[in-house]
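Every protein chain of the complex appears in place save one, which is left out.
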Amino acid sequence: MPAPLMQLDGLTKSYPGVRANDDISFNIGEGQIHALLGENGAGKSTLVKMIYGLVRPDSGRMTLHGEPFAPSQPTEARLNGIAMVFQHFSLFDALDVAENVALGMENPPPLRDLARRIRTVSEAYGLPLDPSRLVGELSAGERQRVEIVRCLLQDPRLLIMDEPTSVLTPQEVEILFRTLRKLASEGTAILYISHKLEEIRTLCDEATILRGGRKVATCDPREKSARELAELMVGQILTPPERPARAMGDVVLEVENLSLKSSNPFGTSLKDISFQLRAGEVLGIAGVAGNGQDELLLMLSGELRAPRDQVRLRGKPVGHLGPNGRRGLGVVAAPEERLGHAAAPDMTLTENALLSAARRKRLERGGFIDWGKAEAFARDIITRFDVRTPGPHVLARALSGGNLQKFVIGREIELDPDVIIVNQPTWGVDASAAATIRQALLDLAGKGAAVLVISQDLDELLEVADSFAALNEGRLSRVRPAKGLSVEEIGLMMGGSGDMHVAHEAAE
Amino acid sequence: MIRLERRKEPSKIWRIANPFLAVVLTMIAGGIMFAALGKDPVAAIRLIFFDPLFSEQFGSYSRPQLLIKTAPLILIAVGLAIGFKANIWNIGAEGQYIMGALFGAGVALAFYPIEGWYIFPLMILAGALGGFMWAMIPAILKTRFNTNEILVSLLLVYVAERILAAMALGLMRNPDQPGFPGSRDLRRYDSAHNAELIANTGLHWGVVAALIAVIFAYVMMTRHMLGFHVQLAGQAPRAARFGGVSPARLVIICLGLAGALAGLAGMFEVSGPGGQVRIEFATGYGFTAIIVAFLGRLNPIGIVLAGFLLGLTYIGGELSQMMLQLPGASIQVFQGMLLFFLLALDFQTNYRIRLTQGARA
Partner (left out) sequence: MILGSINPAVLLAALMVAATPILLAAIGELVVEKSGVLNLGVEGMMIMGACLGFIIAVNSGSPLLGFVGAALAGMVLAALFALLTQVLMTNHVATGLALTLFGLGLTALLGQQYVGITPPRTPRLDLGPLAQIPFFGRAFFRHDIVVYLTIALVGAVWWFLKYSRAGMILRAVGENHDAAHALGYHVKRVRLMAILFGGACAGLGGAYLSLIRVAGWTEGMTVGAGWIALALVVFASWRPWRALAGAYLFGGVVVLQLNLQAAGVRIPVEYLSMSPYLITILVLVLISSGKARASLNAPGSLNKPFHASS
């Protein structure tokens, strides 16, 4: 066993009402790839924020190379050889690659030298990058490269990676793993945060599992089965959702050769999209984030208007209708972003129930709101979908992610739709809530509704979908039956862009 | 160490208490300011906040003035508040107020000297139309070209002021007295005169209109889908689009409504208390109404209370101008301070201050 590079001893951190980390201790060895495993809310990000100097522990100690280590800010952590690749929020769209890299370094060389070093290092690790491009124009995978290269240029002793594969295709994941193994063999320790079990079993030497802010185990993930790991992580035995047997009905929703410009300057435009959706069918659409998922949902929900005849409901053109027009005809949607899009954070659950249900549930008459009826409807959702909250007067932002998601999906299901479109229905949701949500979608399909699930979680799609397609740079692949698809095939559907093959070869 | 911690739900108590606290703090800070300027602070504060209502010397003059000053403030603030709720920042109500007055007076002067019952209603329509049209400029530029409504509506105030001057000196000048700038006195033209409905109370048609506007706004904001959409668009614009709200439509409605109400206020003023189109006609009601809207928590009922308070400072300002030789604009110091204190206090509504021990382990 290699000598420990970093020791964590009894780290504890509380926020009002939550103990985010409770007495957490483990070691990270030099050159070790150490997994940090846990559900959302298990305390993974608080822990790494403490290591990276963004948060200070209430109690407990860290040592680095045997010396006490208590960074008060990220600068200090970086000077001590700790680098971090963030899951979100650390790139600047309107700045170029070199500037983005420089901002993450302590003593960056002049930009011209830096640009040269970015080229060399990025090619050496099989992650080619053009230092003069604006970050806003890069794909999700390329953006991650910027973050990784930024870390590599500082010769880190410990590299922290927060959910790095959520934005990658399976092939890109392969390249990333090769890079990480190479780094580890050169002596860099890697703290790898994830909730994807198979990944951890292939990549990591050791795993620390957190649940509810406490450490439940440190083990060798290769000696455990994925199921064992899952049960350690969730703390209960999971049952896969039931899929009621059902017959496919007629085509309900049909999109034909649709191209649509994104309303966001850094968004992805939809290109020549065609598919059909039948009653009782669950169509899963996979894809790496930022390949047009948001735009697809907006186009189907009516927030982005489409040419009239290119979106049809039971043969009737509906492309020109807005969200309420489509709801009236039985098409409902649940967007990815719960707070701010599917629900208004500073409004009560009653008001949020009114948000999409006003007309279909007759909560208003002649524009005048029946608040009593709206509240009864909110209460109804809360009981039927087991939303844990004191009542409908609570603000949406006071709910946990899983509970709010149950409320939002529940609201749309209660509208008794013929077609439902959901984007990332279980993202950031704990396992039991995720299971509830998937089951509810399958039950709805069982009753004859057409369901379209957009998700970046392949396991989820394989669990619920009857048929399968993938989005790549705004284009939709051919729809194929989900049964018998291999992960390799799905990967090729999701990406397989030329530039990745080049990277693949360069790495070899 | 002091930490700000976001509350799970905004504190209701502070929401209501803060405006009162802000008034008290403004009086204290204002007193200090007057003391620094060498005036007696207690006398000055008394003169501004109490004498208009309770002094024997001025009371009989200034009590009716209270309704006269308050009505336009409420009328304008009610409209602005609806826009502010939707995050639509019309800060050019002063211009819309001027245009309403010019349109209203224009109708009256066009009919002069014909007498008829229909003239005053026509003036009301014209006043609303004038404000509405002036507000449509930023609204349409916003929806068509995405131009910032804050800057456009504000810049149009300066344009409106110059149109007002041009009218007072040119087209609308009283032909019987060409030596003086300013139009005919509408108070001497019966069909156009917005007279007191009950003598010596200050109660004129503008007060009635303000009352109707408050009730209308209250019902709309609490019971109607339009009010719900306004709040939704202000708090979560993407959720509003998901709920089927058209942002462009909302911009038109909010700016149009506020413009029409400001125009009405201007029309009632020019045909009553103001009397004529003059260069100095606009006295900043459009700006003060912004403070009224905030102080009243963008809530129609709160706006009524805040309107009376700021109406009071208007009269107090006039008194202090007479008695203490303070410049008229000094009342704006009070208004600015009031807004500062209110905003500063408001963070307690959403955040809790916590003293924590040093975070070291």
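Letters are used for the chains, namely A and B, taken in the order the chains are written, and counting of residues starts over at 1 for each.
Criterion: a contact is a pair of C-beta atoms (placed from the backbone, for glycine too) under 8 Å apart; a residue touches a chain by one contact, two chains touch by 3 or more.
Small disclaimer: the values here were computed from a predicted structure and weren't measured.
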Chain not shown, its touching partners among those shown: A, B
Listed residues B:122, B:169 or B:211, member touching the removed chain: B:169
Residue of A:53, A:292, A:425 or A:491 in touch with the missing chain, whole complex considered: A:53
Contact residue for the chain not shown (choose from B:172, B:207, B:258 or B:291): B:291
Residues from chain A at the interface with the omitted partner, ascending: 49, 53-55, 73-75, 78, 86, 88-95, 99, 102-104, 108, 136, 265
Contacts of chain B with the absent chain, listed as residue ranges: 4, 6, 33, 37, 89, 91, 141, 144-148, 150-152, 154-159, 162-163, 165-166, 169-170, 287, 290-291, 294, 326-337, 339-340, 343-344, 346-347, 350-351
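Assume only the chains that are shown with their structure count from here on.
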Centre-of-Cα separation between chain B and chain A, whole angstrom: 47
Residues of chain B that touch chain A when the two form their complex: 5, 8-10, 223-226, 228, 231-232, 235-236, 238-244, 246, 359-361
For the chain A and chain B complex, residues of the former touching the latter: 16, 56-61, 70, 301-303, 322-325, 327, 333, 335, 337, 340-347, 351, 354-356, 358, 364, 367-369, 371, 394-395, 397-398
